[in-house]
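With one protein chain withheld, the remaining protein chains of the complex are depicted in position.
Chain IDs A and B follow the sequence of writing; residue 1 opens each chain.
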Amino acid sequence: MFQELLENLRAQKPLIHCITNYVTANDCANLLLACGASPIMADDPAEAADITALSAGLVLNIGTLHQAVLPAMEGAGRRARALGHPVVLDPVGAGASAFRTAAARRLLEEVHPTLLRGNASELKTLAGGRGDSRGVDAAAADRVTPQNLDQMAAFVKALSARTGAVVAMTGAIDLVSDASTTFCIYNGHPAMGRVTGTGCQLSALSAAFLAANPDAPLAAAAAAVCAMGLCGEIAYARLGPQEGNATYRNYIIDAMDRLAPDTLEQGARYEMR
Amino acid sequence: MFQELLENLRAQKPLIHCITNYVTANDCANLLLACGASPIMADDPAEAADITALSAGLVLNIGTLHQAVLPAMEGAGRRARALGHPVVLDPVGAGASAFRTAAARRLLEEVHPTLLRGNASELKTLAGGRGDSRGVDAAAADRVTPQNLDQMAAFVKALSARTGAVVAMTGAIDLVSDASTTFCIYNGHPAMGRVTGTGCQLSALSAAFLAANPDAPLAAAAAAVCAMGLCGEIAYARLGPQEGNATYRNYIIDAMDRLAPDTLEQGARYEMR
Partner (left out) sequence: MFQELLENLRAQKPLIHCITNYVTANDCANLLLACGASPIMADDPAEAADITALSAGLVLNIGTLHQAVLPAMEGAGRRARALGHPVVLDPVGAGASAFRTAAARRLLEEVHPTLLRGNASELKTLAGGRGDSRGVDAAAADRVTPQNLDQMAAFVKALSARTGAVVAMTGAIDLVSDASTTFCIYNGHPAMGRVTGTGCQLSALSAAFLAANPDAPLAAAAAAVCAMGLCGEIAYARLGPQEGNATYRNYIIDAMDRLAPDTLEQGARYEMR
């Protein structure tokens, strides 16, 4: 199934509009090019909605949110939804400040994203509970483990039902869910946490998969999560004894550039519930 | 000829002020260091003109333009011209939104750049025609090919005559022209389109070549285009079977760092019309 979704992405080369943070914008752009999509970044309210109209998908990432950019996110988000384009909301650091939490909630309510992707702390914050955000990483108490998997799966399913968005909670085990079905995904490598922006890249990649597969948002999001994790595995296997997180960062994007659709099909490790 | 232009750049180590987008700013800085120049980025209106006065060349790149930065670009641009410093205008995405198109036209008219560098869609938009901008990439219909080369060469020559700027239209074939002479340049590799910001890097490199060779802006711009394309070729030849666009990005900058002036002289592939 995932093979076809990646083939669609490579064939359609969707233009993805990212309103995102300046820390990882370059990696998001190169990752989008690697997967077969094309990036455009534009975050001024004077043009954000126009750029969205030209694009096939939108990413709203609040990693270094500025007050002046929030209206651009809202305007672009509404335009994208009006046009039927997928919108991915990445609530980076929600819970870390009142400003971020409020902005993430506002975007969730105003824009009704197609996909909500975050770590457990961020998603718990958005769900109204208390996420123990430690900056932009999930708190230890919020990690998905084999022990709390059932509970976490019920959480993402309920959050999807309530918001209408596909929900992707990423961590050691990734959960991707709509209101009826949940993918539990086992791809990835712990070392990805030592590379800044792998989550941001995944959000951008998800928008590309969703744009190319508009009728299958749940499967598209799951395919993106598997693809990102699989590239993390392939890249890790390449690392030599002197190579660290900077080289790993490059190898992950390289792996996406080289990822064959059937490699994704065979390498995806997940179960559906 | 190009050998001497690169030798001048390496000897003079010009400081280049970039008012540019946050997506590719790091690559522009490292590319400038690689070629022998020195970068400084400063885009607040409170200091932009002062920083320009300290520098030897200026780049205005509207890749992620903010309304608040436009006055900084205008102020720095006017100061640079008043001081006789070269100004490179890179109208990234002109045509993709009314805001970008208006900003690019305004900068062209207010600042009178020394060099205008963009893809065919962007330059057609600036020329008042309709460029089929697809985000930040040239539309397929706007690509320079052997078939439309004469027509495109006439276009850039006319645009140069009208604006007073050297015009560099980059694509599969690159055209660099003033009102009387056109370089048709065949360096480069298609894979460069899979690395974000190679165009931005070329604009920064062009400013460095122009600053070090103030009496030969046309040749300096052509040398920059050849050098960037040649580095793309050298870097591509280094790529191994697992390496993709992230490694390619690094190898291009590496190649600039190692580019010997006589390698540029011998590797430049162009004809003059």
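By definition in this document, a residue touches a chain if its C-beta (ideal position, glycine included) is under 8 Å from a C-beta of that chain, and two chains touch if they have at least 3 such contacts.
The structure presented is a predicted model; accordingly, all values stated were derived computationally and were not measured.
J.: Quick one: say which of A:Ser97, A:Thr145, A:Ser180 or A:Gln266 touches the chain that got left out.
T.: A:Ser97
J.: So which of B:Asp44, B:Asp150 or B:Asp262 would be touching the chain we can't see?
T.: Once the missing chain is taken into account, the touching residue is B:Asp44.
J.: Tell me which stretches of chain B touch the chain missing from the display.
T.: On the side of chain B, residues 15, 22, 25-26, 29-30, 33-34, 38-44, 46-47, 50-51, 54-55, 68, 238, 249-258 touch the unshown chain.
J.: For the chain that got dropped from the picture, name the residues of chain A it touches.
T.: 21-24, 26-27, 63-67, 93, 96-100, 133-137, 194-197, 242-247, 249-250
Note that only the chains that are shown with their structure count from here on.
J.: Superimpose the Cα atoms of chain A on the matching ones in chain B and note the rotation angle, 0 to 180, in steps of 5 degrees.
T.: When the C-alpha atoms are superposed, chain A turns by 120 degrees onto chain B.
J.: When the C-alpha atoms of chain A and chain B are each averaged to a single point, how far apart are the two points in Å?
T.: Taking the average C-alpha coordinate of chain A and of chain B, the gap between them is 33 Å.
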